[in-house]
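For reference, the structure I am asking about is given below.
One protein chain omitted, others in place.
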Amino acid sequence: MKAKGWRDLPPGSVVLEGGSAVKFKTGSWRAFRPIWIEENCIQCLFCWIYCPDMAVEVKDGKRTEFDYDYCKGCGICALECPGRKGQKAIVMAEEGK
Amino acid sequence: MAKVVAVTGNEACANALRQVNPDVCGIYPITPQTDMMQRFASFIADGKVDTESILVESEHSSMSACIGAAAAGGRVVTATSSQGLALMWEMLHIASGDRLPIIMPVVNRALSAPLNIHGDHSDAMGARDTGWIQLWSENAQEAYDNTIQAFRVAEHMDIRLPAMVCLDGFIISHSIERMEYLEDQQVKDFVGPFRNFLPLLDLDKPKSYGPLILTDLYHECKRAQHEVMTKVADVVLEVAKDFEKLSGRKYGIFETYRLEDADIAIVILNSAAGTTKDVIDEFRDKGIRAGLLKPRLFRPFPYTEIADALRHTRAVCVMDRADSFGGYGPLFMEVSSALYQAEKRPLLMNKIYGLGGRDYLPSHAAQVLTELTTVAESGKVSTIKEYIGVRE
Partner (left out) sequence: MATPLTLKELSKKEDRFTHGHRMCSGCGAPIVVKIAMMATEYPVVVSNATGCLEVSSCISEFTAWNVPWIHTAFENAAATLSGVETMYRSLKKQGRFDKDKEVKFIAFGGDGGTYDIGFQSLSGAMERGHDMIYICYDNGAYMNTGIQRSSATPLGADTTTCPAGSVIPGKLRARKNLTKIMAAHDIPYVAQASPSHWLDLAKKIQKAHEIKGPKFINVIAPCNRGWRSKTNDAIQLSRLAVNTCYWPLYEIENGVTRITVTPKEKISVAEFMKPQGRFKHLFSPENEGLLQRVQDEVDREWAKLQKEAKTD
């Protein structure tokens, strides 16, 4: 894509499209990857509310897969996950392994 | 139609603002601007305008609030002087960078230290690189007329830049002069309704004002901003033409006085131009072909046009009521830059006068014109920059 020239810029450098950051994927920052273990999930949605990157997808009030396009791998979800009977529903694994 | 009145410069500007009826204004006191906006506050209190005022706790917040209000989508004004303008400095760049047509009368006053409340141009000259349009005014009439015209220029859809209208502290802001007011309706019609451009309050199209832009695009942003400035002079002239139809008063991007056939000339801003014109008449009576150029539009600076107007003279003195310590006066720097491009150009000198409200007397103008006569004859300038009216 050709980089923008000065004539192509919106006046006052105003960003005209709300929420356009979704086009910027932050998933590549990840060193560790959260893995969702569905059978241990009680659907408390703590992972969803505490995720700083809105990277937990929820459909009809139930969490589904992680959105790895944006997950930065901080691990808050895994730490906060209460799991089921002491078994975590989210564990962290090193990327690339 | 026009109403002849005897008013101060501050009162004239306050009335211009009343006639324009802005949506929001920032108010903060500073001598000698204070009574302009306090008069405007009375208009608000008496229901003569629809304006909502923001009685801020500093000029920095005043300009910040004005930026927020202008980005929200509406007509915004404030006014200031001296330290107040200096405190706004950071925000001035943001107002212009965000392309917000805020109008601000600046009642020119010296800068501290030492503390001084009187008229000089150090404040506005310090803001010359902030991306604001600057219109300068010789007297109350011009301050009033410039204030009204500034809205049309700043809000022009090709421009959308903030503009300051400069008038001399005390000399103009507090002296009563004879001038003419337009009818309220005439001003209203002339300025027209505010036209929105990327308003923040357009909730259906959420916009973000003020992104972080680094090496990839910042340079381009500034280039685009420069481009807008190149269009300002034409708009100023177009607006002046309309204004002349309305008022009978003619404005350009600068004024010349007996300059067409002049051998020597003085370039000077604002109120001191009046005194200078009188002395020029005396010199003309003595057979000396003297003239004057008084810039009105200082930002953007009309380099080519000013060079064309001065190139035929033999010697020119640029008079600055502000200094750039270790440099020439700011007006001198512009005029000499303008003339450098001319093949045939006059000899140039720079006099610093009237700092902190020091009186500019006819004798000072006479002294300068006499020196210019010598310079023109000898072809030599002994000292480029000198203070005049200063005690040794």
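Each chain carries a letter (A and B) given by its place in the written order, and its residues are counted from 1.
We adopt the following convention: a residue touches a chain if its C-beta (ideal position, glycine included) is under 8 Å from a C-beta of that chain, and two chains touch if they have at least 3 such contacts.
Since we're looking at a predicted model, the values are computed, not measured.
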Candidates B:Gln186, B:Ser208, B:Thr256 or B:Ser324 - the one touching the absent chain: B:Ser208
Options B:Val20, B:Met36, B:Ala71 or B:Ile148, residue touching the unrepresented chain: B:Ala71
Positions on subunit A where the hidden chain makes contact: 15, 17-26, 29-30, 44-46, 48-55, 58, 60-61, 67, 69-70, 72-76, 78-80, 92
Residues in subunit B touching the chain absent from view: 23-24, 26, 50-52, 54-58, 60-62, 64-74, 76, 90-91, 94, 98, 200-203, 206-214, 216-217
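What we mean here is this: only the chains that are shown with their structure count from here on.
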Whole-Å gap between the CA centroids of subunit A and subunit B: 53
Subunit B - residues contacting subunit A, complex: 97-100, 160, 197-198, 205-211, 213, 216-217, 219-221, 223-224, 227
Partner subunit B, residues of subunit A touching it in the complex: 3-7, 9-16, 18-19
